[in-house]
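Only a single protein chain was left out; the remaining protein chains are all shown in position.
Letters A, B and C mark the chains as written, and numbering starts fresh at 1 in each.
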Amino acid sequence: MIRVQTEDFDIGAEITRIGADNTEIGGLASFVGLVRDYAGDEKISAMTLEHYPGMTEKELFKLETEARERWDLQEVLIVHRYGRLKPGDRIVLVVTASAHRKASLESCQFLIDWLKTKAPFWKLEDRESGAKWVDSREQDTVAADKWV
Amino acid sequence: MIRVQTEDFDIGAEITRIGADNTEIGGLASFVGLVRDYAGDEKISAMTLEHYPGMTEKELFKLETEARERWDLQEVLIVHRYGRLKPGDRIVLVVTASAHRKASLESCQFLIDWLKTKAPFWKLEDRESGAKWVDSREQDTVAADKWV
Amino acid sequence: MQVLYFGWVKSRIGISKETLSPPLEVTNVVTLIDWLKGQGDGYAAAFNDAASLRVAVNQEVAPLDTVISDDDEVAIFSPMTGG
Partner (left out) sequence: MQVLYFGWVKSRIGISKETLSPPLEVTNVVTLIDWLKGQGDGYAAAFNDAASLRVAVNQEVAPLDTVISDDDEVAIFSPMTGG
(Lines give C-alpha, C1' and ligand atoms only; values in the text may rest on other atoms or scores of the structure.)
Protein backbone atom coordinates (compact mmCIF):
# COMPACT_ATOMS: atom_id res chain seq x y z
CA MET A 1 0.00 0.00 0.00
CA ILE A 2 1.23 3.50 -0.76
CA ARG A 3 0.21 6.89 0.59
CA VAL A 4 1.38 10.40 -0.28
CA GLN A 5 0.24 12.94 2.26
CA THR A 6 1.05 16.14 4.11
CA GLU A 7 -0.02 14.77 7.52
CA ASP A 8 2.32 13.02 9.92
CA PHE A 9 2.00 9.25 10.43
CA ASP A 10 1.97 7.12 13.57
CA ILE A 11 4.79 4.59 13.24
CA GLY A 12 3.47 2.19 15.87
CA ALA A 13 -0.08 2.24 14.53
CA GLU A 14 1.12 1.62 10.97
CA ILE A 15 3.41 -1.26 11.88
CA THR A 16 0.88 -2.80 14.26
CA ARG A 17 -1.89 -2.61 11.65
CA ILE A 18 0.32 -4.43 9.15
CA GLY A 19 1.10 -7.20 11.61
CA ALA A 20 -2.45 -7.55 12.90
CA ASP A 21 -4.38 -10.75 12.17
CA ASN A 22 -1.64 -12.20 10.03
CA THR A 23 0.13 -14.92 11.96
CA GLU A 24 2.13 -15.94 8.89
CA ILE A 25 4.35 -12.90 9.40
CA GLY A 26 7.61 -13.66 11.18
CA GLY A 27 9.48 -10.44 10.44
CA LEU A 28 8.53 -6.80 10.12
CA ALA A 29 11.24 -4.43 8.93
CA SER A 30 10.76 -0.69 8.86
CA PHE A 31 12.61 2.48 8.05
CA VAL A 32 11.71 6.03 9.02
CA GLY A 33 13.42 9.00 7.39
CA LEU A 34 13.58 12.21 9.45
CA VAL A 35 14.48 15.84 8.78
CA ARG A 36 17.90 16.61 10.25
CA ASP A 37 18.69 20.06 11.59
CA TYR A 38 21.88 20.52 9.62
CA ALA A 39 23.34 19.97 6.15
CA GLY A 40 27.10 20.00 5.99
CA ASP A 41 28.03 22.80 8.41
CA GLU A 42 24.82 24.74 8.07
CA LYS A 43 21.77 24.80 10.31
CA ILE A 44 18.47 24.03 8.67
CA SER A 45 15.27 25.60 10.00
CA ALA A 46 12.82 23.83 7.69
CA MET A 47 12.57 21.59 4.65
CA THR A 48 9.85 21.83 2.00
CA LEU A 49 9.17 18.71 -0.03
CA GLU A 50 7.45 19.09 -3.36
CA HIS A 51 6.37 16.21 -5.51
CA TYR A 52 4.78 15.47 -8.87
CA PRO A 53 1.16 14.55 -8.15
CA GLY A 54 0.07 11.70 -10.36
CA MET A 55 3.56 10.51 -11.20
CA THR A 56 4.46 10.08 -7.53
CA GLU A 57 1.69 7.59 -6.85
CA LYS A 58 2.56 5.67 -10.04
CA GLU A 59 6.25 5.49 -9.15
CA LEU A 60 5.60 4.37 -5.57
CA PHE A 61 3.20 1.73 -6.85
CA LYS A 62 5.89 0.54 -9.29
CA LEU A 63 8.37 0.31 -6.41
CA GLU A 64 5.94 -1.73 -4.33
CA THR A 65 5.27 -4.04 -7.28
CA GLU A 66 8.98 -4.47 -7.94
CA ALA A 67 9.62 -5.37 -4.27
CA ARG A 68 6.80 -7.91 -4.27
CA GLU A 69 8.21 -9.52 -7.43
CA ARG A 70 11.71 -9.78 -5.98
CA TRP A 71 10.80 -11.00 -2.49
CA ASP A 72 8.05 -13.09 -0.95
CA LEU A 73 6.31 -10.37 1.05
CA GLN A 74 3.13 -10.47 3.08
CA GLU A 75 2.77 -6.69 3.22
CA VAL A 76 4.39 -3.53 1.89
CA LEU A 77 3.65 -0.01 3.08
CA ILE A 78 5.20 3.21 1.81
CA VAL A 79 4.05 6.52 3.31
CA HIS A 80 5.76 9.64 1.96
CA ARG A 81 5.00 13.14 3.15
CA TYR A 82 5.29 16.41 1.25
CA GLY A 83 4.93 20.06 2.23
CA ARG A 84 6.82 22.07 4.81
CA LEU A 85 8.56 20.07 7.55
CA LYS A 86 10.68 21.00 10.56
CA PRO A 87 13.83 19.29 11.89
CA GLY A 88 12.84 16.11 13.70
CA ASP A 89 9.73 15.66 11.55
CA ARG A 90 9.13 12.32 9.86
CA ILE A 91 9.42 12.32 6.04
CA VAL A 92 8.96 8.74 4.95
CA LEU A 93 7.99 5.35 6.35
CA VAL A 94 8.69 2.02 4.68
CA VAL A 95 7.39 -1.19 6.26
CA THR A 96 7.77 -4.69 4.83
CA ALA A 97 6.51 -7.95 6.29
CA SER A 98 7.53 -11.50 5.46
CA ALA A 99 7.51 -15.01 6.90
CA HIS A 100 11.30 -14.98 7.35
CA ARG A 101 13.37 -11.95 8.24
CA LYS A 102 15.63 -11.88 5.17
CA ALA A 103 12.90 -10.85 2.71
CA SER A 104 11.58 -8.04 4.89
CA LEU A 105 15.02 -6.65 5.76
CA GLU A 106 16.33 -6.72 2.19
CA SER A 107 13.19 -5.35 0.59
CA CYS A 108 13.00 -2.51 3.13
CA GLN A 109 16.54 -1.47 2.23
CA PHE A 110 15.76 -1.86 -1.49
CA LEU A 111 12.68 0.35 -1.25
CA ILE A 112 14.38 3.17 0.59
CA ASP A 113 17.39 3.02 -1.78
CA TRP A 114 15.13 3.30 -4.82
CA LEU A 115 12.87 5.93 -3.26
CA LYS A 116 15.94 8.16 -2.99
CA THR A 117 16.53 8.28 -6.74
CA LYS A 118 13.27 7.18 -8.39
CA ALA A 119 10.48 8.86 -6.46
CA PRO A 120 9.64 12.31 -7.85
CA PHE A 121 10.25 14.39 -4.74
CA TRP A 122 12.42 17.46 -4.40
CA LYS A 123 13.64 18.97 -1.14
CA LEU A 124 14.14 22.67 -0.54
CA GLU A 125 16.13 23.46 2.61
CA ASP A 126 15.76 26.70 4.54
CA ARG A 127 19.39 27.30 5.44
CA GLU A 128 20.97 30.19 7.29
CA SER A 129 22.42 31.31 3.93
CA GLY A 130 19.07 31.03 2.15
CA ALA A 131 16.91 28.44 0.41
CA LYS A 132 18.76 25.60 -1.28
CA TRP A 133 17.55 22.59 -3.27
CA VAL A 134 19.02 19.36 -1.95
CA ASP A 135 21.40 17.85 -4.51
CA SER A 136 21.21 14.21 -5.44
CA ARG A 137 24.10 12.36 -3.84
CA GLU A 138 26.49 10.16 -5.77
CA GLN A 139 26.28 7.53 -3.00
CA ASP A 140 22.51 7.39 -3.39
CA THR A 141 22.93 6.53 -7.06
CA VAL A 142 25.47 3.86 -6.13
CA ALA A 143 23.10 2.44 -3.51
CA ALA A 144 20.22 2.39 -6.00
CA ASP A 145 22.30 0.78 -8.76
CA LYS A 146 23.28 -2.04 -6.41
CA TRP A 147 19.76 -3.46 -6.90
CA VAL A 148 19.70 -3.31 -10.70
CA MET B 1 20.04 0.09 25.39
CA ILE B 2 19.04 -3.50 25.98
CA ARG B 3 16.06 -5.03 27.76
CA VAL B 4 15.12 -8.63 28.45
CA GLN B 5 11.55 -8.97 29.62
CA THR B 6 8.38 -11.07 29.62
CA GLU B 7 6.10 -8.10 28.89
CA ASP B 8 5.14 -6.98 25.39
CA PHE B 9 6.60 -3.76 24.01
CA ASP B 10 4.99 -0.84 22.15
CA ILE B 11 6.81 -0.49 18.82
CA GLY B 12 5.67 3.05 18.13
CA ALA B 13 6.49 4.29 21.63
CA GLU B 14 9.96 2.72 21.51
CA ILE B 15 10.83 4.11 18.08
CA THR B 16 9.37 7.53 18.85
CA ARG B 17 11.27 7.75 22.15
CA ILE B 18 14.53 7.01 20.33
CA GLY B 19 13.91 9.70 17.75
CA ALA B 20 12.68 12.30 20.23
CA ASP B 21 14.76 15.43 20.83
CA ASN B 22 17.57 14.27 18.58
CA THR B 23 17.45 16.22 15.35
CA GLU B 24 20.76 14.74 14.23
CA ILE B 25 18.97 11.49 13.39
CA GLY B 26 18.11 11.14 9.71
CA GLY B 27 17.26 7.43 9.66
CA LEU B 28 15.60 5.00 12.05
CA ALA B 29 15.64 1.34 11.07
CA SER B 30 13.76 -1.29 13.00
CA PHE B 31 12.97 -4.96 12.96
CA VAL B 32 10.26 -6.81 14.84
CA GLY B 33 10.27 -10.61 15.09
CA LEU B 34 6.89 -12.29 15.58
CA VAL B 35 5.69 -15.78 16.47
CA ARG B 36 4.35 -17.51 13.37
CA ASP B 37 1.49 -19.99 13.62
CA TYR B 38 3.21 -22.74 11.70
CA ALA B 39 6.58 -24.45 11.35
CA GLY B 40 7.00 -26.47 8.19
CA ASP B 41 3.60 -28.09 7.73
CA GLU B 42 2.63 -28.09 11.38
CA LYS B 43 0.43 -25.68 13.27
CA ILE B 44 1.95 -24.06 16.35
CA SER B 45 -0.28 -23.11 19.27
CA ALA B 46 2.40 -21.45 21.42
CA MET B 47 6.13 -20.85 21.73
CA THR B 48 8.04 -20.72 25.00
CA LEU B 49 11.30 -18.83 25.00
CA GLU B 50 13.80 -19.59 27.70
CA HIS B 51 17.02 -17.72 28.18
CA TYR B 52 20.14 -17.72 30.33
CA PRO B 53 19.70 -14.88 32.84
CA GLY B 54 22.97 -13.09 33.39
CA MET B 55 24.57 -14.28 30.18
CA THR B 56 21.73 -12.92 28.02
CA GLU B 57 22.19 -9.34 29.19
CA LYS B 58 25.97 -9.62 28.72
CA GLU B 59 25.62 -10.97 25.20
CA LEU B 60 23.08 -8.34 24.15
CA PHE B 61 25.32 -5.63 25.57
CA LYS B 62 28.24 -7.07 23.56
CA LEU B 63 26.10 -6.99 20.42
CA GLU B 64 25.16 -3.37 21.00
CA THR B 65 28.79 -2.45 21.62
CA GLU B 66 29.90 -4.26 18.47
CA ALA B 67 27.28 -2.44 16.37
CA ARG B 68 28.33 0.93 17.78
CA GLU B 69 31.96 0.17 16.95
CA ARG B 70 31.17 -0.82 13.39
CA TRP B 71 28.72 1.96 12.54
CA ASP B 72 28.24 5.57 13.54
CA LEU B 73 24.99 5.21 15.48
CA GLN B 74 23.03 7.71 17.50
CA GLU B 75 20.95 5.08 19.28
CA VAL B 76 20.62 1.32 19.58
CA LEU B 77 17.74 -0.51 21.24
CA ILE B 78 17.31 -4.26 21.62
CA VAL B 79 14.24 -5.58 23.44
CA HIS B 80 13.96 -9.37 23.68
CA ARG B 81 11.08 -11.17 25.33
CA TYR B 82 11.06 -14.57 27.00
CA GLY B 83 8.33 -16.78 28.45
CA ARG B 84 5.26 -18.22 26.80
CA LEU B 85 4.06 -16.48 23.64
CA LYS B 86 1.21 -17.06 21.21
CA PRO B 87 1.21 -16.82 17.39
CA GLY B 88 1.22 -13.16 16.38
CA ASP B 89 3.01 -12.11 19.57
CA ARG B 90 6.09 -9.93 19.29
CA ILE B 91 9.39 -11.61 20.28
CA VAL B 92 12.12 -9.11 19.61
CA LEU B 93 12.59 -5.48 18.63
CA VAL B 94 15.76 -3.97 17.21
CA VAL B 95 15.95 -0.23 16.54
CA THR B 96 18.97 1.66 15.26
CA ALA B 97 19.30 5.37 14.57
CA SER B 98 21.89 7.22 12.53
CA ALA B 99 22.46 10.48 10.66
CA HIS B 100 22.38 8.71 7.28
CA ARG B 101 20.25 5.71 6.45
CA LYS B 102 23.03 3.27 5.53
CA ALA B 103 24.37 2.88 9.08
CA SER B 104 20.97 2.30 10.64
CA LEU B 105 19.81 -0.17 7.97
CA GLU B 106 23.01 -2.21 7.98
CA SER B 107 23.41 -2.31 11.75
CA CYS B 108 19.78 -3.34 12.23
CA GLN B 109 20.32 -6.29 9.91
CA PHE B 110 23.63 -7.11 11.61
CA LEU B 111 22.04 -7.12 15.07
CA ILE B 112 19.17 -9.40 14.14
CA ASP B 113 21.53 -11.76 12.27
CA TRP B 114 23.80 -12.05 15.31
CA LEU B 115 20.92 -12.28 17.79
CA LYS B 116 19.82 -15.43 15.96
CA THR B 117 23.00 -17.32 16.71
CA LYS B 118 24.70 -15.50 19.61
CA ALA B 119 21.94 -14.58 22.03
CA PRO B 120 21.29 -17.36 24.59
CA PHE B 121 17.63 -17.98 23.87
CA TRP B 122 15.96 -21.29 23.12
CA LYS B 123 12.50 -21.74 21.62
CA LEU B 124 10.14 -24.57 22.48
CA GLU B 125 7.21 -24.89 20.09
CA ASP B 126 3.87 -26.41 21.08
CA ARG B 127 3.10 -28.32 17.90
CA GLU B 128 0.18 -30.58 17.11
CA SER B 129 2.58 -33.51 17.41
CA GLY B 130 3.98 -32.35 20.74
CA ALA B 131 6.62 -29.99 22.13
CA LYS B 132 9.67 -29.43 19.93
CA TRP B 133 12.79 -27.34 20.42
CA VAL B 134 13.46 -25.09 17.44
CA ASP B 135 16.60 -26.16 15.61
CA SER B 136 19.25 -23.69 14.64
CA ARG B 137 19.08 -23.09 10.90
CA GLU B 138 22.08 -23.41 8.62
CA GLN B 139 21.04 -20.20 6.82
CA ASP B 140 21.12 -18.33 10.15
CA THR B 141 24.73 -19.37 10.63
CA VAL B 142 25.52 -18.25 7.09
CA ALA B 143 23.80 -14.90 7.70
CA ALA B 144 25.70 -14.41 10.96
CA ASP B 145 29.06 -15.36 9.42
CA LYS B 146 28.59 -12.75 6.69
CA TRP B 147 29.42 -10.09 9.31
CA VAL B 148 32.59 -11.70 10.65
CA MET C 1 1.45 20.65 -24.59
CA GLN C 2 1.47 20.65 -20.80
CA VAL C 3 4.95 21.34 -19.46
CA LEU C 4 5.81 21.05 -15.75
CA TYR C 5 8.94 22.04 -13.87
CA PHE C 6 10.22 20.80 -10.51
CA GLY C 7 13.18 21.38 -8.21
CA TRP C 8 15.69 24.03 -9.22
CA VAL C 9 14.36 23.97 -12.79
CA LYS C 10 11.12 25.38 -11.43
CA SER C 11 12.91 27.91 -9.21
CA ARG C 12 14.98 29.26 -12.07
CA ILE C 13 12.08 29.51 -14.51
CA GLY C 14 9.78 30.88 -11.83
CA ILE C 15 6.70 28.89 -12.77
CA SER C 16 5.68 25.29 -12.11
CA LYS C 17 3.42 24.58 -15.08
CA GLU C 18 2.51 26.06 -18.44
CA THR C 19 0.61 25.13 -21.58
CA LEU C 20 2.79 25.61 -24.64
CA SER C 21 2.35 25.41 -28.40
CA PRO C 22 5.91 24.95 -29.56
CA PRO C 23 6.85 25.40 -33.23
CA LEU C 24 7.05 22.47 -35.63
CA GLU C 25 10.78 21.94 -35.19
CA VAL C 26 10.12 20.80 -31.61
CA THR C 27 9.77 17.04 -32.04
CA ASN C 28 11.41 15.65 -28.90
CA VAL C 29 12.48 16.82 -25.43
CA VAL C 30 15.91 18.00 -26.62
CA THR C 31 14.42 20.31 -29.23
CA LEU C 32 11.78 21.47 -26.74
CA ILE C 33 14.52 22.48 -24.31
CA ASP C 34 16.50 24.21 -27.07
CA TRP C 35 13.45 26.24 -28.02
CA LEU C 36 12.61 27.08 -24.38
CA LYS C 37 16.15 28.37 -23.81
CA GLY C 38 15.31 31.24 -26.15
CA GLN C 39 12.20 32.21 -24.15
CA GLY C 40 14.02 34.17 -21.44
CA ASP C 41 16.93 34.29 -19.01
CA GLY C 42 15.16 32.05 -16.49
CA TYR C 43 14.80 29.28 -19.06
CA ALA C 44 18.39 29.71 -20.18
CA ALA C 45 19.58 29.38 -16.56
CA ALA C 46 17.32 26.41 -15.86
CA PHE C 47 18.50 24.43 -18.86
CA ASN C 48 22.15 25.51 -18.80
CA ASP C 49 23.40 22.22 -17.32
CA ALA C 50 21.81 19.64 -19.61
CA ALA C 51 23.53 16.70 -17.89
CA SER C 52 21.70 17.46 -14.65
CA LEU C 53 18.24 17.60 -16.21
CA ARG C 54 15.75 14.77 -15.80
CA VAL C 55 12.61 14.30 -17.83
CA ALA C 56 9.27 12.55 -17.57
CA VAL C 57 6.82 12.19 -20.44
CA ASN C 58 3.25 11.41 -19.44
CA GLN C 59 4.41 10.83 -15.87
CA GLU C 60 7.02 8.21 -16.77
CA VAL C 61 10.76 8.86 -16.62
CA ALA C 62 11.95 9.18 -20.22
CA PRO C 63 15.17 9.87 -22.12
CA LEU C 64 15.84 13.31 -23.60
CA ASP C 65 15.30 12.09 -27.15
CA THR C 66 11.74 10.95 -26.45
CA VAL C 67 9.39 12.06 -29.25
CA ILE C 68 6.64 14.38 -27.98
CA SER C 69 3.50 15.96 -29.39
CA ASP C 70 0.88 18.48 -28.28
CA ASP C 71 -1.09 15.85 -26.37
CA ASP C 72 1.80 14.96 -24.09
CA GLU C 73 2.51 16.03 -20.53
CA VAL C 74 6.22 16.79 -20.32
CA ALA C 75 8.03 17.38 -17.03
CA ILE C 76 11.57 18.70 -16.75
CA PHE C 77 13.25 18.65 -13.36
CA SER C 78 16.43 18.43 -11.32
CA PRO C 79 17.43 14.97 -10.02
CA MET C 80 14.83 13.52 -7.69
CA THR C 81 15.64 13.34 -3.98
CA GLY C 82 12.96 11.25 -2.38
CA GLY C 83 13.06 9.22 0.80
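A few comments on the model shown:
Rule of thumb we're sticking to: a contact is a pair of C-beta atoms (placed from the backbone, for glycine too) under 8 Å apart; a residue touches a chain by one contact, two chains touch by 3 or more.
Keep in mind that what you see is a predicted model, and the values were worked out from it rather than measured.
Just so you know, the chain we are not showing touches B across the whole complex.
Across the entire complex, the residue among B:Gly19, B:Gly33 or B:Pro87 in touch with the chain not shown is B:Gly33. Interface note: of B:Glu50, B:Asp72 or B:Asp145, the residue touching the hidden chain in the full complex is B:Glu50. On the side of subunit B, the interface with the absent chain consists of residues 33, 50, 52, 54-55, 58, 80, 91-92, 112, 115-124, 133-136, 140, using the contact rule stated above.
Note that only the chains that are shown with their structure count from here on.
As a whole-number value, the distance joining the C-alpha centres of subunit A and subunit C reads 26 Å. Between the CA-based centres of subunit A and subunit B the separation comes to 23 Å, rounded to the whole angstrom. Touching two or more other chains at once are residues 33, 112 of subunit A. For subunit C, the set of residues that touch two or more other chains comprises 83.
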